[in-house]
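Dropping a structure here in structure tokens format, bear with me for questions.
All protein chains but one are shown at their positions in the complex.
Chain lettering (A, B and C) follows the sequence in which the chains are written, and residue indices restart at 1 in each chain.
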Amino acid sequence: MSTDRVAVDVKVPNQTRYLCLIGHIGENIARALKHYGGDKEKLAYDLNLVLTEAVANAIRHANEGDPSKEVHIEITIADRQLVLRVYDHGQGFDIGQFAAPRHPMEEHGRGIYIIHNVMDEVVYRPTDDGYVLEMTKNL
Amino acid sequence: MSTDRVAVDVKVPNQTRYLCLIGHIGENIARALKHYGGDKEKLAYDLNLVLTEAVANAIRHANEGDPSKEVHIEITIADRQLVLRVYDHGQGFDIGQFAAPRHPMEEHGRGIYIIHNVMDEVVYRPTDDGYVLEMTKNL
Amino acid sequence: MNLQIEDKGAAVLMDVKEERLDAHNSGELKAQMLKLFEEGKNNLIVDLSSVRFVDSSGLGALVSGFKNASSRSGSLKLSGLQLQVKSMFELTRLHRVFEIFGDVDEALASF
Partner (left out) sequence: MNLQIEDKGAAVLMDVKEERLDAHNSGELKAQMLKLFEEGKNNLIVDLSSVRFVDSSGLGALVSGFKNASSRSGSLKLSGLQLQVKSMFELTRLHRVFEIFGDVDEALASF
């Protein structure tokens, strides 16, 4: 039983006020899934969360808060795989350093850990004009 | 004062179960608008409605309910204009015939009237492999 | 579609427990109304208090039910319309066709 193909491509200004839009699109996609055995409301929260974390990182760490830049997000569902891609125009970073949980008393540094926790595969790799964080979840 | 550029591109299977996803994305976009003097919740309903009507038409009248076909929707906001485009792979139709309100006792034929009522400009034109319904609203 | 049907004596209540009444689920509402008509139940109240969004297909299903009920000397009345749903009836002039009540009890009392 293969999943229907759904593809959503979003471009928004490099501003945190758009996190809510991106997160909600993630929620709506979870709720529209045709074949999903698990808890759809949990998946909705998780996609909202992962997209919010990844896009916030692109905005603050890669595009350095420059509000005239653009963030590009791709969400695709096909063959029981959900893939989220968040493109940035930064210098990249060593994602391997942030996979472990932070000490609870740290103020920062939980985003990548959360993404790893929710998704099945997380890859950060260079593109022609920056980097992409590619996050896959098996449905 | 120009609007930030937002672009959302969605492809879903030719099935009415995805109307809800498309409609909700329209709502979320209205709520995320930066500069909008009017009632955002009314705009949210209206975008939900117009997208639902246009996509339902593409699914039922153009792609003739074939669930393996795809519906393509583009939403862009730039320069205080919001443009919705719904692409279909059908034979086209004479949209001019459906701009007037139906008699209240008719069961069908209110979709295009509603779209005209909500949007400022509505154009239906051929593309390479079908047609596009292009609906513009000044923000 | 989540539709709760209850015989209230003077009329049958159809409580549409959906956030949306649209081209995806309005066919089911129509089919359920036809079933009630076939059972001789021609007085219906459709309660829309859970419905936040209705499109032209949803309105069409209600018009269909209205015409069927009328042709069988019954009637279909509405209750619990949210503000934005009500606007849809005004835009399409259907507020002049349907009897619309604040809640189910008011609708029931009118039969």
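Everything that follows uses one rule, which is that contacts are C-beta pairs under 8 Å (C-beta built on N, C-alpha and C of every residue); 3 or more make two chains touch, one makes a residue touch a chain.
Since the model is a prediction, treat every value here as computed from it, not as a measurement.
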item: In the full complex, displayed partners of the excluded chain; value: A
item: Of A:A78, A:I95 or A:I114, the one touching the omitted chain in the full complex; value: A:I114
item: Among A:T16, A:S68, A:Q91 or A:T127, residue touching the chain not depicted; value: A:T16
item: Residue of A:K42, A:R80 or A:R125 in touch with the missing chain, whole complex considered; value: A:K42
item: Subunit A, residues in touch with the chain not shown (by the definition above); value: 16-17, 19-20, 23, 41-42, 45, 48-49, 52-53, 56, 59-60, 101-102, 104-108, 110-111, 113-114, 117
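By definition in this document, only the chains that are shown with their structure count from here on.
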item: Per Cα centroids, the chain farthest from subunit A; value: C
item: Inter-chain centre distance, subunit B versus subunit C - centres from mean C-alpha coordinates, in Å; value: 26
item: Subunit A and subunit C, separation of their C-alpha mean positions in angstrom; value: 42
item: Residues of subunit A touching at least two other chains; value: none
item: For subunit C, residues contacting two or more additional chains; value: none
